[in-house]
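With one protein chain removed, the remaining protein chains of the complex are shown where they sit.
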Amino acid sequence: MPVVKVTWYTGRTHQQKAELARAITEAVVRIGKTTAEHTQVVFEDVAKEDWATAGVLESDRK
Amino acid sequence: MPVVKVTWYTGRTHQQKAELARAITEAVVRIGKTTAEHTQVVFEDVAKEDWATAGVLESDRK
Amino acid sequence: MPVVKVTWYTGRTHQQKAELARAITEAVVRIGKTTAEHTQVVFEDVAKEDWATAGVLESDRK
Amino acid sequence: MPVVKVTWYTGRTHQQKAELARAITEAVVRIGKTTAEHTQVVFEDVAKEDWATAGVLESDRK
Amino acid sequence: MPVVKVTWYTGRTHQQKAELARAITEAVVRIGKTTAEHTQVVFEDVAKEDWATAGVLESDRK
Partner (left out) sequence: MPVVKVTWYTGRTHQQKAELARAITEAVVRIGKTTAEHTQVVFEDVAKEDWATAGVLESDRK
């Protein structure tokens, strides 16, 4: 029952998510010795207004 | 201070969330021996475009 | 595919977790209109040294 | 590589998030002995319809 | 700054985690158009006593 949560910036396309979900699931099944049916991938898109590195929101960077 | 996070597909109504928050809180208090005031329930709705099982996004299933 | 994460203090028994997992699953299925097979409950026990309220770690309270 | 996730009600302004990201990063660097470049702060805004205390959704309180 | 959290049962080896971290990072970089340096993978091992499916803790299954 692996659950893989991908937290990243908003902006990736449906196609990118579909491909990445497939690639991650394939890797988890092959390396983690589980089944695809038990593997879930969840995407959490975060706006640049909501993510800071080094104390600065990404949306405020020049 | 239990925090219970429910991550599921978007689409449940306000009424369903209200009922489930009440039922979960009742169970946590009764079984976990805590108080209702200290129990929080948070709902995280995930779009079907953002959740894959077996490597396929739910929104892509036929 | 609801995933319910219960984050609370360390110390609950196996019996309490078994009962609460059953009660939460029953409530999610009944109110959320899903199946038990798709419902997962995960417990995250947090030590009192790792949880602060009002700026004070629980393990430091008198 | 600290990651600090702030989960709270929707409604804080960009200015409040910018200030808080800066203050938290400063504290993590100073007290946790790490670098600002390795410190990330992520904000997760939760609607009052999605957060219950004592079994009642915040949006349902009088 | 993608952060990928893998939540699964305790028991995978260091070697499996090392391989999976590499495979996931490669996929995120290739498909998500980001850099390896900005990609983090975190493993959260959950004991079978702490994970229930269909209302039954995994450690209680026959």
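Worth a mention:
Per-chain residue numbering starts at 1, and chain names A, B, C, D and E are given in the order in which the chains are listed.
Basically, a residue touches a chain if its C-beta (ideal position, glycine included) is under 8 Å from a C-beta of that chain, and two chains touch if they have at least 3 such contacts.
Remember, predicted model here, so these are calculated numbers, not experimental data.
Contacts of the undrawn chain with the visible chains, over the full complex, involve B, C, D, E.
Only one of D:V4, D:A36 or D:V56 touches the chain withheld from this view, namely D:V4. Seen from subunit C, the chain kept out of the figure touches residues 7, 46, 49-57, 59-60. One chain of the complex is left out; on subunit E, the residues touching it are 14, 17-18, 21-22, 24-26, 36-37, 39-45. The chain not shown here touches subunit B at positions 1, 3, 40.
Just so we're on the same page, only the chains that are shown with their structure count from here on.
When the C-beta pairs in contact are tallied for A-C and for B-D, the bigger tally goes to B-D. Comparing the residue numbers each copy contributes, subunit B and subunit C share more than half of them at their mutual interface. If you lay the C-alpha trace of subunit B over that of subunit E, the rotation comes to 180 degrees, to the nearest 5. Look at where the CA atoms of subunit D average out and do the same for subunit E: the two points lie 24 Å apart.
Rounded to a whole number, the gap between the C-alpha centres of subunit C and subunit E is 20 angstrom.
In subunit B, 7, 24, 51, 53 are the positions where the chain touches two or more neighbouring chains simultaneously. Viewed as a contact network, the protein chains fit none of the simple shapes, being neither a path, a ring, a star nor fully connected. Pairwise, the chains that touch each other are A-B, A-C, A-D, A-E, B-C, B-D, C-E, D-E.
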